[in-house]
Each structure stands twice: as structure tokens, then as C-alpha cells.
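Written below as C-alpha cells is the structure these notes are about.
The complex appears here minus one protein chain, its other protein chains still in place.
This part shows chain A:
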């Protein structure tokens, strides 16, 4: 298990390059009010255990959220804040990386003398009427033509046309209620033909049907405090994980919303980010402002609660007959590892799109750490 850290600016926006399936690549958006913000493209060379960084200029403003298109690896969206007339507004836009970025510079981080290339703006997700954008979600496994933006208490579904240079709102939904409601996070479900969306506002989690743009379920008081993030189980369509300010990670079956299926309480401060592994849904990654990243093995509620039919690393010394018996024993949920390399709050964690055993975590001080799932566990799951 190697880890590489590299210092960028203060940052809280991190995404894997979703459409890239060969190279292990993460995108980090910086957060600086004074200087030009950048998108750092982090390439991890698995064979040589090397990290390469490329920088693209993002001069629109500091980034709060970043998300890569699932169809075109050069296309991405960012949510950035813009200050105009003493007013701070978070906007969203679709960008294209210049085709020559790779040839551009493999410079060292401190080498800023040669000017980095600039992102090419494709279109704004114009939100002047709807307020600050919390995040932009691409349609999972889609063709990169549809995105959702969560702005204040609105859900906006956009169609990107003409090679994403034009964005039109195809439908909207608004969360009504007392007080100032504001979405904090959201996730587009990869199941049900991508017709469902889950959002978080305050302590509640809501599910939406995108065809009718109406609420389909609502988990009130899902967390004792604010819900910070959520993620869908990639293999089990009704399962989702959520995390929040009560230091807990909860697992929900949205058909039975009265009680969480499971609850983890391992962090000692707010949990900001939760991510299922894209292929092995027992692996769960959480990042917290206690500066820790925790990798958990939630076998009991995964799609493979009994492990693979042929499993176990100690099988080699066992008789063939014992294999099946072993396979039927439900495995224990456990914490695989706690990563303490960060020294500031970790706001984002992300699995690599190319290598399911690799993940990155980003702390506020700009440190990005890339870790691998422990080899023993990897073989345990695979074999």
C-alpha cells in the first residue's frame, strides 16, 4: 500500500475522471479567493508508483465541487463561487479540458513559471434565478447529455446539446417547506434506468423520481445533525449510505425508511464524504473532519454477504469439501484500515474509476493521499 501526497492549494473538490478507464486519474479543484484557481490532474502510475501532476487554469473562481463526465473524459463540471458586487454566488459550468493538456506540462508543483493552459468553457448552467449551486451530478453511465444541479432548494435537470455547448433546463422540482431549505448534497441513482435521485437537506434525505420530478420518499431525521453526503450502493438498488455531522455513517434500505439497516460510528467528528467502491460494494470509504479516512468492509449488507463462493485466502491448506461450508458463514463487518496521513479535515474521498483497489482522499490543507486496499483483503475478495 503506497501513498503519495502532493501539496496543492486549499481544496475540497475532488473527483475521479469517470470516463477514463485506463489511467488512474483524479481531478482536484483548488479553493483560493485571491489567486487563480487551478484544476490539478493527478495521474498515478501504478507500476512505477509515481505521481504526475498537470495543472489547468480555472479562472472563474474557487471550486466547491467538481465532477467528471461519464462519457467524455475531457468534459467536466465545476461549482465555483463568484463574487460580484459584494455578493458571493456559487455558479456551475461545463468545461472541456484542452486536448493538448497532456503534452502541456508534467511540471513539478512548484514550477509555475510556464503558464498553465486554461479550461475551455462549454456552457454555464445558468442559475441566476435559482441561487447558489451545491453540486452538479452527471447521469450515471449516461451519454454525458444530462446533468442535474442542486441549487438552494431546487432540483434542475439540464439537457446538454450541441456537444455540450448549450444547456437547457428540461425539468425542475422545488422543495417546499418552512424556513430556508437548502440542498447540501445529492446523488443520482445508477439503478432504475437512472430515473431516481436522492438529495440531502438539513437532517433529511429525500428521494425523487426524475420522470415526474416528484418526491418518492423522505427519511426525516436521517441523522441527528446535518447530512453531509450520500452514495448509492452500485449493486443493490435500494441501498444507500449517508453520513453527517453526528459522526455517523448510516445505511438505508429506502423501502424501509424508519430504521437504518446499519449504523457506523467510528469517526470522532463530522463525516463529510462517503463512497461505495464501484465494483465491490462491501468496501466503503469515509472521510471526516477528524482528519481520518476509514475504509470499512460492510460484508453483511453488501451484495455478496457470503463472500464469493470460492473464497478465503487460507483455502489453500484446507480440503475442498470445507469450501462450501465456509462460504455460507456470513462474514463479519469490520474496519479494514484507518488512514491518518491527513493533518486537516478531509472533505472528499473518491475511488479511482480505473482501478477498483485504489482511492484518493483530499484534506483542506491541499494534501491528496492515494491509498490501496490492503492486498490481503483484495485477494480475499477476489479469490
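Just so we're on the same page, a contact is a pair of C-beta atoms (placed from the backbone, for glycine too) under 8 Å apart; a residue touches a chain by one contact, two chains touch by 3 or more; residues count from 1.
By definition in this document, contacts and distances are computed from a predicted model.
K.L.:
Pick, from "NADPH:adrenodoxin oxidoreductase, mitochondrial", "Vacuolar protein sorting-associated protein 51 homolog", "histidine kinase" or "AP-4 complex subunit epsilon", the protein name that UniProt gives for the chain of this complex that is not shown.
P.N.:
Going by UniProt, the chain not displayed is called "Vacuolar protein sorting-associated protein 51 homolog".
K.L.:
Determine which one of A:164, A:291 or A:361 touches the chain that has been left out.
P.N.:
With A:164, A:291 or A:361 as choices, the missing chain is touched by A:291.
K.L.:
From the list A:42, A:247, A:264 or A:301, which touches the chain that is not on show?
P.N.:
Hidden-chain contact among the options goes to A:247.
K.L.:
Provide the residue numbers of chain A that touch the chain removed from this figure.
P.N.:
Contact residues on chain A toward the absent chain are 7-10, 32-35, 81, 83, 86-88, 109-110, 112, 221, 223-225, 246-247, 268-270, 289-291, 340, 343, 345, 364-366.
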